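Here the complex is missing a single protein chain, while all its other protein chains stay put.
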Amino acid sequence: MVLVAESEVVCPGDKLGRDNEDCVSGANTHVYKGYVIASTLGKLVCEQPSKLDFGLDPGSTTTTTTTTMGEASGKRLPVVSIRAEGSKPGQGEESVGALSIGDEVLCRVKRLNPRYASCDISCKGNSPLIKEFLGIIRVQDVRATEIDKVSILSSFRPGDIVRAEVISLGESQSLLLSTAKDHLGVLHAKSEQGETMVQVSPTEMLCPVTKAREERKIAQ
Amino acid sequence: MEGGRGDGRGPLECRATFLRTGVVGGATGSAYLEVGRSTRMVVSVWGPRQRDRDGEGSSPHEMQLDCHVHLPFARGEAEEAAGSRGTERERTLARQLEQGILPSIQQDRLKKCCVEVQCTILESNGSDFTPAILCTSFALASSNIPLYDLMTSCTLVVVEGRILLDPTAAELARSEDEVSLAYMPSRDQVTFVQACGDWSERSFKECMDNCVDGCKKMRAVMRSFLVELGEGGGRPASHSLDYFQGGGEVCDQGPGAGEDDAGEKAPMSGGDDDEPRREGGGGAARFEESRVSEKLGNLVVADQDLDAELDTLLDV
């Protein structure tokens, strides 16, 4: 039984329930000494995972109320999370602008170097960060195949908007980013004349005005 | 001095507190705190943003908490500001604030980030440290930075053998012993202790116990305020709290006085989620009724009403 009713406001440090007995820790909560504890100020959201998630047969009887959970099956505990004020449902998983490994980010390329491209990370997923972070895309992280034959100049240019993934927090100030997956890479680029380019092949973009082709690592 | 403390409080009572969040536009979180109408401060929280290049001996992945304290009206103390870091009092308080607050922030969720805390003390009557910790904790809670718990703090002095919680500056100046501490109630952890005086092992433990009790009560009060803020849908709410009991039983350091005073104060009923107890009597009841509204002007009017009320009471 979750200790706090749904939609009630909780403070950081409030106990929400026993971990793995009453509920499971979700967003903006943490576990301490067997209890699920709130991490931020906001309203409690209690979500019931659907039957399909756990592969149970549809014939089994399960209560579907959102606040209580029978102890019988033990696996379908409600997931409690905190929704901060002002954030919409579904968004606000991590309403704080901190980056961790595996996050997809949007960044703008600032400078090039034969060994890496230096970028300003401005968005995490689709939500903007409070302040920009610095990131680096090393030449061996640009793509997944033939990484020793990659040239930075034929992958990025300054001013490109790139979707990348954080692979490491890095040693110095910058985070390490990678565009090795197919869906990562340049989203938007301008040609040397300043015109927005269009993609014509998996590795090339075309300027519509001058018809010049430039190579990029493009997001598919 | 026998009896009251000059403002009518009992030895373990803390002063009335006024809190408001959302006072600094553009900041990630902010709070304004008033204690007893003579301690005022504003704390704003910025970030998280990318860490600076500092990293002296600490791992570059760690979260950094940057605290700055400003005492803009205290220059008359004739100390030269040493560069941009301010006077010694500002620096000491910034260091203490950082030590006290840092353990309440979930650092592993904020790797490579820096959270900046700007604290401006407009007026201070009593300990600087305690209201700074409370105000910063409020600002952090309202800024959605992941925390382990609200940080509470309490200061205790011993004057003429009596233990007094939440001292004013005058009481501090006469203190024979002084303890300030920062405490996280849900984890039962003390994160900062500063003490000066003369204690035996047992009497120091008793002082700390009283201080920790005061902190626990303070958390209940802070929580009730934050819940009201949360229910208000994010509008900056204001709330005034009367004097509340700071601790359980009175523990007197005077010789053989321990047991006698226990009967004086009625023990607090219930656990942590009590409403702050309202003092009986004419003056305090009037203050409770004149709820502070959004405009600060009304607060000043409330004070004048109270003074007039007290005058009539004393004449009788």
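Every chain is named by a letter (A and B) in the order it is written, and numbering of its residues begins at 1.
In the analysis below, a contact is a pair of C-beta atoms (placed from the backbone, for glycine too) under 8 Å apart; a residue touches a chain by one contact, two chains touch by 3 or more.
Assume contacts and distances are computed from a predicted model.
Not shown: a single chain whose UniProt protein name, out of "AP-3 complex subunit delta", "Ribosomal RNA-processing protein 42", "Proteasome subunit beta" or "Cell cycle checkpoint protein RAD1", is "Ribosomal RNA-processing protein 42".
For the chain missing from the display, the contacting residue among B:P11, B:G29 or B:P103 is B:P103, taking the whole complex into account.
Counting over the whole complex, subunit B has residues 57, 65, 82-83, 85, 88, 91-92, 95-96, 98-99, 102-103, 157, 159, 172-179, 183-184, 187-201, 204-205, 208, 212 touching the chain that is not drawn.
To be clear about the criterion, only the chains that are shown with their structure count from here on.
A straight line joining the Cα centres of subunit A and subunit B is 38 Å long. Within the complex formed with subunit B, the subunit A residues making contact are 9-15, 28, 30, 32, 37, 39-43, 84-86, 94-100, 130-134, 169-173, 175.
Touching subunit A in their complex are the following residues of subunit B: 28, 47-51, 53, 60-61, 104, 106, 109-113, 141-142, 144-150, 184-187, 219, 222-223, 226-227, 229-231, 233-234.
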